[in-house]
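First, the structure itself, so that you have it in front of you.
With one protein chain withheld, the remaining protein chains of the complex are depicted in position.
Chain nomenclature is as follows: A, B and C, assigned in order of appearance, with residue numbering initiated at 1 for each chain independently.
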Amino acid sequence: MTAALINVPKKARNGDIIEIKTLTSHVMETGYRHTPRGEVIPRDIITSFTCRFEGDEIFHADFFPATAANPFLSFFTTATKSGKFDFEWIGDNGFSQTASASITVE
Amino acid sequence: MRRQPVPTRRRFLALAGGTAAIGALPVAISVRPARATPEMMATAIRTVTGGANVKPGKVKLDIPPLVENGNSVPMTVSVASPMTANDYVKSIHVFNEKNPQPNLGNFYLKPSAGRAQVSTRVRLADSQKITAIAKLSDGSFWSTTADVVVTLAACTEDVI
Amino acid sequence: MKVVAAIVLSSLLIAAGIVLRPLIATEIPASERRSGYTFMSPDTKAMQDDDTTNPGMLGVIEGEALWNRKGGSADKSCADCHHDAKVSMKGVAARYPSYDKVLGGPVNLEQRINLCRARHQQADPLPYEKHDLLALTTYVAEQSRGMPITPDPTPELQPFVAKGRDLFMHRQGQLNLACTNCHDDNWDKHLASSAVTQGMPNGYPIYRLDWQSLGSLQRRLRNCITGVRAQNYDYGAPELVELELYLMSRARGMPLETPAVRP
Partner (left out) sequence: MARSAIPVVGGCFALALLALPRLAGGEELKSYSVTGDAIVESLTGEAGDAARGRKLVVDRANTCILCHSGPFPEDKFQGDLAPNLSGVGNRWSVGQLRLRLVDASRLNPGTIMPSYYRVDGLDRVAKAWSGKPILSARQIEDIVAYLATLRD
């Protein structure tokens, strides 16, 4: 089970610059750690995050082993119309997670 | 499994179906692997800039000068930009010189962002210099640096 | 011969001193008791303060899903008996570890969840320190966030609190240190520049930056026991539960912060 915690204002006025915050559960195993017996623990990270609004990409990020566990992101967008944000995380070992949030613009 | 937004004004929680299970951390010991070097960081920066001139300015990097634990260091990068269709920040790239590899994050923006600002949390293996570079829509590159001192945890699970 | 006598005498005094040590350790006056939160940097405080940035909140979300999931031979969920945790679990974590009549001793919140699974869901226990038990415990404890710690007053528990206190005061390990040596007598100092703190239990399970995950109070206690190079106790060992009990009595009145963030 993985969880995402997404913070998007439910409502905004046309032209408002709004902050979007996301927090996703993921160990972000760096690939640089070893077990006590000396075996490398294989890398297992989220590598990319994309936010789309009504299908159009509005923000994209590349993650690295240096991204902290349970990745946190905050970014901005201008509210122009009501609609749906789609969030997508993609990573190693076929990791894929999606979530969405709607906003009403008055 | 998906939950509908809870009816609070600002917040909703989504529980999304994913393929990875979150278990307890594996029993692991941290090692100091080969580190990135200032040269590796320079190479990584060239990959982004294509060798173009990088000017100091426009970029602001907020990162605590002294952090309590290098595993999760909050970081905010903002760029002075009107964020209009003709003049905006295309991307922000953050680098370090002492982690095993030189990238801390790449962030790609649109003019609709309204504000050229991103925040995330990164891992820093040691006290070091961090560099943030912004690529603007006119093709110019701007940068700033910050020094971070990372406190080593005194009481860890590793046997001292 | 004088020297030999002096050595024997001083040895006796030392032996006596080791016995006396617990009695002369200074417990922190109630007015000076401080949450680990107050020792943190502004950045780490900010991470805990904002539910949209506190990574421990992911455990709360996951715990809520588990609360509602049916399981065991009884095919029951926690919610089938306890309904809305926001109502039924409010204040519960603030009085744990609590007395279990059947067992005749204290059980902590994790053990209570597993007892509930065994007795009412006919389900296997969830393993300690794994994701599901941490998430469920975090979800239950979060229902008491902000409420003052009010230890279970059951008289039968008091001998166990006393045992926990004895353990807190007892020197052990190759470094020969007791909890009290640091957390009562030197809590305002720094161990290699990290705050020693009073070792208060009011934020568990915590999201510890060093762990990069949620973890229980027992995990934290085991860290310290490893640190003084002593033999560790297994998760769920009576000694660890007794220590938890004593720590909660020491934190009486302090608001619960679960899920707290700590460095």
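Here is the rule we go by: a residue touches a chain if its C-beta (ideal position, glycine included) is under 8 Å from a C-beta of that chain, and two chains touch if they have at least 3 such contacts.
Quantities reported herein were computed from a predicted structural model and do not represent experimental measurements.
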{"item": "Displayed chains contacting the withheld chain", "value": "B, C"}
{"item": "Contact residue for the chain not shown (choose from C:136, C:149, C:169 or C:196)", "value": "C:196"}
{"item": "Residue in contact with the excluded chain [from C:71, C:148, C:173 or C:255]", "value": "C:173"}
{"item": "Footprint left on chain C by the chain that the document does not show", "value": "1-4, 7-8, 10-18, 20-21, 24, 170-177, 181-182, 185-186, 189-194, 196, 226, 229-232"}
{"item": "Hidden partner interface residues of chain B, rising order", "value": "127, 149, 151-152, 154, 159-160"}
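The definition used in the following text is that only the chains that are shown with their structure count from here on.
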{"item": "Pairwise touch network: line, ring, star, complete, or other", "value": "complete"}
{"item": "Chain pair showing more contacts of the two, A-C and A-B", "value": "A-B"}
{"item": "Residue list for chain B, restricted to those that touch at least two other chains", "value": "1, 11, 13, 15, 21-22, 25, 71-72"}
{"item": "Contacts with 2+ other chains: residues of chain C", "value": "51-52, 55, 61-62, 65, 131, 212-213"}
{"item": "Chain A-facing residues of chain C, complex", "value": "51-53, 55, 57-58, 61-62, 65, 131, 212-213"}
{"item": "Chain C contact footprint on chain A (complex, rising order)", "value": "1, 3-5, 7, 21, 23-25, 27-28, 68-70, 72"}
{"item": "Residues on chain B engaged by chain C in the complex (per definition of touch)", "value": "1, 11, 13, 15, 21-25, 64, 66-69, 71-72, 74, 151-157, 159-160"}
